[in-house]
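A single protein chain has been omitted; all remaining protein chains appear in their positions.
Chain IDs A and B follow the sequence of writing; residue 1 opens each chain.
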Amino acid sequence: MPTLLHAIAGYFILLLTIRLLSRRPGSQMTVFEFVLVFLMGGIIIGSTMGNDRSVTNATCSVIMVALLHRSVSHARNRWPAVGRLIDGTPLLLYQKGAWRDEVMRQMKLAPEDVLAAARTKGLTGLAEIDYAVLERNGQISILSKEKEK
Amino acid sequence: MSSTEQFTEPATDNGPLVDDAVEVGEDLDFQRAWWRFEKIAWIVLSLVLIGDAAGLFGRGWLAKAEVTSPDQTLHVGYERIERAGTPSEMTLRIGSTAVHDGRVRLFVSESLLQQLGAQRIIPQPATSDVGPNGVTYTFPATGSPAIVGIELEPSFPGVHRIELSVPGAQPIEARIAVLP
Partner (left out) sequence: MAILTILRAAWGYLFLIFISRIVGRRPGKQLAPFEFVLIFYLGGLTLTGMVGQEFSLTNAVTQIMTVAGVHWLITKVRASSPRIARLIDGTPLTLLEGGQWRSLSMKAMKISPADVMAMARDRDIGTVDGVRSAALERNGEISIIKKQDNKQE
(Lines give C-alpha, C1' and ligand atoms only; values in the text may rest on other atoms or scores of the structure.)
Protein backbone atom coordinates (compact mmCIF):
# COMPACT_ATOMS: atom_id res chain seq x y z
CA MET A 1 0.00 0.00 0.00
CA PRO A 2 2.70 2.54 0.81
CA THR A 3 4.34 1.72 -2.48
CA LEU A 4 1.11 2.30 -4.39
CA LEU A 5 0.68 5.71 -2.81
CA HIS A 6 4.28 6.56 -3.54
CA ALA A 7 3.76 5.45 -7.13
CA ILE A 8 0.78 7.76 -7.53
CA ALA A 9 2.69 10.66 -6.03
CA GLY A 10 5.74 9.85 -8.14
CA TYR A 11 3.77 9.78 -11.38
CA PHE A 12 2.10 13.13 -10.81
CA ILE A 13 5.27 14.78 -9.57
CA LEU A 14 6.99 13.68 -12.77
CA LEU A 15 4.06 14.83 -14.88
CA LEU A 16 4.01 18.22 -13.26
CA THR A 17 7.76 18.68 -13.48
CA ILE A 18 7.88 17.82 -17.16
CA ARG A 19 4.93 20.03 -17.87
CA LEU A 20 6.54 22.99 -16.15
CA LEU A 21 9.74 22.68 -18.14
CA SER A 22 8.70 24.69 -21.14
CA ARG A 23 8.04 23.12 -24.46
CA ARG A 24 11.17 22.78 -26.51
CA PRO A 25 11.25 24.08 -30.00
CA GLY A 26 12.49 21.73 -32.66
CA SER A 27 12.23 18.00 -32.84
CA GLN A 28 15.37 16.49 -31.38
CA MET A 29 16.02 16.08 -27.70
CA THR A 30 19.53 17.05 -26.73
CA VAL A 31 21.78 14.69 -24.84
CA PHE A 32 21.34 16.83 -21.75
CA GLU A 33 17.59 16.49 -21.90
CA PHE A 34 17.90 12.73 -22.15
CA VAL A 35 20.06 12.75 -19.06
CA LEU A 36 17.60 14.99 -17.26
CA VAL A 37 14.74 12.71 -18.18
CA PHE A 38 16.55 9.61 -16.97
CA LEU A 39 17.64 11.36 -13.83
CA MET A 40 14.13 12.36 -12.89
CA GLY A 41 12.65 9.00 -13.70
CA GLY A 42 15.38 7.24 -11.78
CA ILE A 43 15.24 9.37 -8.67
CA ILE A 44 11.60 8.72 -8.11
CA ILE A 45 12.10 4.95 -8.28
CA GLY A 46 13.95 4.75 -4.97
CA SER A 47 11.19 6.46 -3.09
CA THR A 48 8.50 4.38 -4.80
CA MET A 49 9.92 0.96 -4.03
CA GLY A 50 11.39 1.83 -0.67
CA ASN A 51 12.98 -1.10 1.11
CA ASP A 52 10.75 -3.63 -0.60
CA ARG A 53 12.61 -4.81 -3.68
CA SER A 54 10.56 -7.92 -4.31
CA VAL A 55 9.17 -8.96 -7.69
CA THR A 56 5.71 -8.66 -6.15
CA ASN A 57 6.25 -5.04 -5.27
CA ALA A 58 7.85 -4.20 -8.60
CA THR A 59 5.01 -5.81 -10.53
CA CYS A 60 2.36 -4.04 -8.48
CA SER A 61 3.99 -0.64 -8.76
CA VAL A 62 4.40 -1.08 -12.53
CA ILE A 63 0.71 -1.92 -12.76
CA MET A 64 -0.14 1.15 -10.69
CA VAL A 65 1.87 3.51 -12.87
CA ALA A 66 0.50 1.95 -16.04
CA LEU A 67 -3.05 2.26 -14.75
CA LEU A 68 -2.47 5.88 -13.81
CA HIS A 69 -1.05 6.70 -17.22
CA ARG A 70 -3.96 5.08 -18.94
CA SER A 71 -6.47 6.86 -16.75
CA VAL A 72 -4.81 10.20 -17.41
CA SER A 73 -4.82 9.48 -21.14
CA HIS A 74 -8.47 8.62 -20.95
CA ALA A 75 -9.26 11.78 -19.02
CA ARG A 76 -7.25 13.80 -21.50
CA ASN A 77 -9.27 12.45 -24.36
CA ARG A 78 -12.65 12.64 -22.73
CA TRP A 79 -12.42 16.12 -21.28
CA PRO A 80 -10.65 18.61 -23.55
CA ALA A 81 -10.07 20.86 -20.54
CA VAL A 82 -7.87 18.16 -19.03
CA GLY A 83 -6.11 17.81 -22.36
CA ARG A 84 -5.36 21.50 -22.44
CA LEU A 85 -4.05 21.34 -18.90
CA ILE A 86 -1.74 18.43 -19.49
CA ASP A 87 -0.69 18.98 -23.09
CA GLY A 88 -1.37 22.59 -23.83
CA THR A 89 -2.75 23.74 -27.13
CA PRO A 90 -1.19 24.24 -30.56
CA LEU A 91 -0.02 27.82 -31.01
CA LEU A 92 0.29 29.89 -34.15
CA LEU A 93 3.76 31.41 -34.47
CA TYR A 94 3.75 32.97 -37.90
CA GLN A 95 0.71 33.99 -39.84
CA LYS A 96 0.91 35.16 -43.45
CA GLY A 97 3.77 37.54 -43.19
CA ALA A 98 3.42 38.49 -39.51
CA TRP A 99 5.10 37.01 -36.47
CA ARG A 100 2.95 36.42 -33.39
CA ASP A 101 5.33 38.21 -31.06
CA GLU A 102 3.55 37.54 -27.79
CA VAL A 103 3.52 33.79 -28.39
CA MET A 104 7.11 33.74 -29.56
CA ARG A 105 8.23 35.62 -26.51
CA GLN A 106 6.33 33.48 -24.03
CA MET A 107 7.52 30.24 -25.57
CA LYS A 108 11.04 31.64 -25.75
CA LEU A 109 11.33 31.06 -29.46
CA ALA A 110 13.27 33.02 -32.02
CA PRO A 111 12.46 33.38 -35.73
CA GLU A 112 15.56 31.28 -36.30
CA ASP A 113 13.86 28.25 -34.74
CA VAL A 114 10.98 28.53 -37.19
CA LEU A 115 13.35 28.99 -40.11
CA ALA A 116 15.30 25.91 -39.02
CA ALA A 117 12.10 23.89 -39.03
CA ALA A 118 11.29 25.25 -42.48
CA ARG A 119 14.71 24.23 -43.75
CA THR A 120 14.15 20.66 -42.63
CA LYS A 121 11.12 20.70 -44.87
CA GLY A 122 13.19 21.84 -47.79
CA LEU A 123 11.82 25.38 -47.77
CA THR A 124 14.29 28.18 -48.18
CA GLY A 125 12.77 31.04 -46.26
CA LEU A 126 9.89 33.09 -45.00
CA ALA A 127 8.80 33.82 -48.51
CA GLU A 128 7.64 30.24 -48.86
CA ILE A 129 5.84 29.93 -45.53
CA ASP A 130 2.20 30.65 -44.94
CA TYR A 131 1.83 29.49 -41.35
CA ALA A 132 4.06 28.14 -38.63
CA VAL A 133 2.45 26.26 -35.73
CA LEU A 134 4.04 25.18 -32.47
CA GLU A 135 2.43 21.81 -31.84
CA ARG A 136 1.66 20.47 -28.39
CA ASN A 137 4.56 18.05 -28.50
CA GLY A 138 7.01 20.88 -29.18
CA GLN A 139 7.45 20.36 -32.87
CA ILE A 140 7.06 23.26 -35.25
CA SER A 141 4.92 22.49 -38.30
CA ILE A 142 5.28 24.61 -41.38
CA LEU A 143 2.51 25.17 -43.89
CA SER A 144 4.05 26.29 -47.11
CA LYS A 145 2.60 28.82 -49.50
CA GLU A 146 0.35 27.30 -52.13
CA LYS A 147 2.12 27.46 -55.42
CA GLU A 148 0.07 29.32 -57.98
CA LYS A 149 -0.05 27.53 -61.25
CA MET B 1 20.95 -19.72 -61.31
CA SER B 2 19.90 -21.32 -58.04
CA SER B 3 21.56 -18.57 -56.03
CA THR B 4 18.93 -16.07 -57.06
CA GLU B 5 16.05 -18.53 -56.87
CA GLN B 6 14.54 -17.37 -53.60
CA PHE B 7 15.87 -13.87 -53.71
CA THR B 8 12.77 -12.23 -55.04
CA GLU B 9 9.07 -12.65 -54.56
CA PRO B 10 6.26 -10.97 -56.43
CA ALA B 11 5.17 -7.88 -54.53
CA THR B 12 1.48 -7.73 -53.76
CA ASP B 13 -0.63 -5.62 -51.48
CA ASN B 14 -1.25 -6.83 -47.97
CA GLY B 15 -5.01 -6.95 -48.04
CA PRO B 16 -8.08 -4.94 -48.98
CA LEU B 17 -7.36 -1.39 -50.04
CA VAL B 18 -8.72 1.56 -48.15
CA ASP B 19 -10.68 3.90 -50.36
CA ASP B 20 -9.75 1.64 -53.25
CA ALA B 21 -6.31 3.08 -53.28
CA VAL B 22 -4.40 2.96 -50.04
CA GLU B 23 -2.91 -0.21 -48.67
CA VAL B 24 -3.11 0.03 -44.91
CA GLY B 25 -2.92 -3.60 -43.88
CA GLU B 26 -5.59 -3.28 -41.24
CA ASP B 27 -6.94 -6.33 -39.48
CA LEU B 28 -10.05 -5.06 -37.80
CA ASP B 29 -11.30 -8.41 -36.56
CA PHE B 30 -8.09 -9.00 -34.69
CA GLN B 31 -8.18 -5.48 -33.32
CA ARG B 32 -11.70 -5.87 -32.01
CA ALA B 33 -10.73 -9.08 -30.26
CA TRP B 34 -7.67 -7.33 -28.92
CA TRP B 35 -9.76 -4.47 -27.50
CA ARG B 36 -11.89 -7.01 -25.69
CA PHE B 37 -8.77 -8.65 -24.33
CA GLU B 38 -7.44 -5.28 -23.19
CA LYS B 39 -10.60 -4.54 -21.26
CA ILE B 40 -10.34 -7.84 -19.44
CA ALA B 41 -6.63 -7.38 -18.86
CA TRP B 42 -7.21 -4.00 -17.22
CA ILE B 43 -9.93 -5.41 -14.98
CA VAL B 44 -7.60 -8.16 -13.86
CA LEU B 45 -4.78 -5.69 -13.26
CA SER B 46 -7.08 -3.44 -11.25
CA LEU B 47 -8.11 -6.40 -9.11
CA VAL B 48 -4.46 -7.23 -8.55
CA LEU B 49 -3.89 -3.67 -7.37
CA ILE B 50 -6.85 -3.80 -5.00
CA GLY B 51 -5.57 -7.09 -3.65
CA ASP B 52 -2.14 -5.57 -3.20
CA ALA B 53 -3.52 -2.55 -1.37
CA ALA B 54 -5.50 -4.85 0.90
CA GLY B 55 -2.43 -6.87 1.73
CA LEU B 56 -3.24 -10.01 -0.21
CA PHE B 57 0.35 -10.16 -1.40
CA GLY B 58 1.90 -9.13 1.87
CA ARG B 59 2.57 -5.76 3.47
CA GLY B 60 -1.00 -4.97 4.26
CA TRP B 61 -4.04 -5.58 6.36
CA LEU B 62 -4.94 -9.03 5.02
CA ALA B 63 -1.47 -10.36 5.65
CA LYS B 64 -1.41 -9.54 9.34
CA ALA B 65 -2.26 -12.32 11.73
CA GLU B 66 -2.47 -12.74 15.49
CA VAL B 67 -2.36 -16.09 17.24
CA THR B 68 -2.50 -16.99 20.92
CA SER B 69 -1.49 -20.30 22.37
CA PRO B 70 -4.39 -22.18 24.00
CA ASP B 71 -2.95 -21.81 27.50
CA GLN B 72 -2.44 -18.09 27.04
CA THR B 73 1.30 -18.28 27.59
CA LEU B 74 2.23 -16.88 24.23
CA HIS B 75 0.70 -14.41 21.80
CA VAL B 76 2.23 -13.78 18.41
CA GLY B 77 1.58 -11.02 15.91
CA TYR B 78 3.10 -11.82 12.54
CA GLU B 79 2.58 -11.57 8.79
CA ARG B 80 1.12 -14.58 7.07
CA ILE B 81 2.45 -13.44 3.73
CA GLU B 82 5.92 -12.06 3.43
CA ARG B 83 7.96 -10.85 0.52
CA ALA B 84 11.47 -12.01 -0.32
CA GLY B 85 14.18 -9.59 0.60
CA THR B 86 11.80 -7.35 2.49
CA PRO B 87 12.10 -6.74 6.22
CA SER B 88 9.20 -7.36 8.54
CA GLU B 89 8.67 -7.65 12.24
CA MET B 90 7.16 -10.33 14.40
CA THR B 91 5.95 -9.41 17.89
CA LEU B 92 5.64 -11.89 20.72
CA ARG B 93 3.91 -11.34 24.03
CA ILE B 94 4.80 -13.81 26.73
CA GLY B 95 2.24 -14.22 29.51
CA SER B 96 2.87 -13.95 33.24
CA THR B 97 2.58 -17.71 33.78
CA ALA B 98 5.73 -18.19 31.76
CA VAL B 99 7.90 -15.88 33.80
CA HIS B 100 9.99 -17.82 36.36
CA ASP B 101 12.75 -16.42 38.56
CA GLY B 102 12.78 -13.19 36.67
CA ARG B 103 13.52 -15.05 33.48
CA VAL B 104 11.53 -16.10 30.49
CA ARG B 105 12.37 -18.80 27.99
CA LEU B 106 11.31 -18.92 24.38
CA PHE B 107 11.68 -21.62 21.75
CA VAL B 108 11.99 -20.44 18.17
CA SER B 109 11.90 -22.97 15.35
CA GLU B 110 14.73 -23.37 12.87
CA SER B 111 12.58 -22.20 9.98
CA LEU B 112 12.33 -18.74 11.46
CA LEU B 113 16.05 -18.47 11.89
CA GLN B 114 17.11 -19.96 8.58
CA GLN B 115 14.56 -19.73 5.82
CA LEU B 116 12.64 -16.78 7.15
CA GLY B 117 15.86 -15.00 7.87
CA ALA B 118 15.62 -13.77 11.44
CA GLN B 119 17.95 -10.78 11.59
CA ARG B 120 17.68 -9.59 15.13
CA ILE B 121 15.93 -10.47 18.32
CA ILE B 122 14.99 -7.58 20.51
CA PRO B 123 15.95 -7.49 23.29
CA GLN B 124 19.19 -9.41 23.13
CA PRO B 125 18.65 -12.76 24.83
CA ALA B 126 20.83 -13.62 27.81
CA THR B 127 21.53 -17.12 26.55
CA SER B 128 20.78 -19.11 23.42
CA ASP B 129 20.55 -22.88 23.67
CA VAL B 130 20.89 -24.45 20.25
CA GLY B 131 18.77 -27.53 19.68
CA PRO B 132 17.90 -29.85 16.79
CA ASN B 133 14.74 -28.04 15.69
CA GLY B 134 15.47 -24.53 16.76
CA VAL B 135 16.95 -22.35 19.43
CA THR B 136 15.72 -21.76 22.95
CA TYR B 137 16.39 -18.24 24.18
CA THR B 138 16.46 -17.00 27.71
CA PHE B 139 15.56 -13.41 28.46
CA PRO B 140 15.74 -11.63 31.78
CA ALA B 141 12.19 -10.45 32.49
CA THR B 142 10.84 -8.11 35.13
CA GLY B 143 7.12 -8.06 34.53
CA SER B 144 4.60 -9.39 32.15
CA PRO B 145 3.61 -9.37 29.43
CA ALA B 146 7.18 -9.72 28.29
CA ILE B 147 7.46 -8.41 24.77
CA VAL B 148 10.00 -9.81 22.34
CA GLY B 149 10.42 -8.69 18.74
CA ILE B 150 11.99 -10.68 15.91
CA GLU B 151 13.03 -8.90 12.75
CA LEU B 152 12.70 -11.09 9.68
CA GLU B 153 14.03 -10.78 6.17
CA PRO B 154 13.36 -13.93 4.13
CA SER B 155 15.72 -14.57 1.25
CA PHE B 156 13.76 -16.86 -1.02
CA PRO B 157 10.15 -17.52 -1.84
CA GLY B 158 8.49 -20.57 -0.32
CA VAL B 159 6.08 -21.73 2.33
CA HIS B 160 7.44 -22.44 5.79
CA ARG B 161 5.99 -23.86 8.98
CA ILE B 162 7.03 -22.13 12.12
CA GLU B 163 6.75 -23.03 15.74
CA LEU B 164 7.03 -20.78 18.73
CA SER B 165 6.57 -21.81 22.31
CA VAL B 166 7.49 -21.27 25.90
CA PRO B 167 9.26 -24.58 26.75
CA GLY B 168 6.85 -26.81 28.63
CA ALA B 169 3.76 -24.96 27.49
CA GLN B 170 1.63 -25.36 24.41
CA PRO B 171 3.23 -24.27 21.15
CA ILE B 172 1.99 -21.92 18.47
CA GLU B 173 2.26 -23.34 14.98
CA ALA B 174 1.70 -21.37 11.87
CA ARG B 175 2.57 -21.21 8.23
CA ILE B 176 4.19 -18.26 6.54
CA ALA B 177 4.30 -17.90 2.78
CA VAL B 178 7.07 -15.89 1.18
CA LEU B 179 6.33 -14.34 -2.18
CA PRO B 180 9.11 -13.65 -4.69
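Just so we're on the same page, a residue touches a chain if its C-beta (ideal position, glycine included) is under 8 Å from a C-beta of that chain, and two chains touch if they have at least 3 such contacts.
These numbers were taken from a predicted model, which means no experiment stands behind them.
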Contacting the left-out chain in the complete assembly, out of A:Ile8, A:Ala58 or A:Val103: A:Ala58
Residue of A:Ile8, A:Val37 or A:Leu126 in touch with the missing chain, whole complex considered: A:Val37
Contact set of chain B toward the excluded chain (per top definition): 18-19, 21-22, 24-28, 30-31, 34-35, 38, 41-42, 84-85, 155-157, 180
Interface with the unshown chain - residue positions in chain A: 7, 10-11, 14-15, 18-19, 21, 24, 27, 29, 33-34, 37-38, 40-42, 44-45, 48-49, 53-59, 61-63, 65-66, 69-70, 73-74, 76-77, 83, 90, 121, 131, 133, 135-139, 141-144, 149
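To be clear about the criterion, only the chains that are shown with their structure count from here on.
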Averaged-CA centre spacing for the pair chain B and chain A, given as whole angstrom: 40
Contact footprint of chain B on chain A as seen in their complex: 1-4, 51-57, 60, 63-64, 66-67, 70
Sites on chain B touched by chain A in the complex: 42, 45-46, 48-49, 52-53, 55, 57-60, 83-87, 179-180
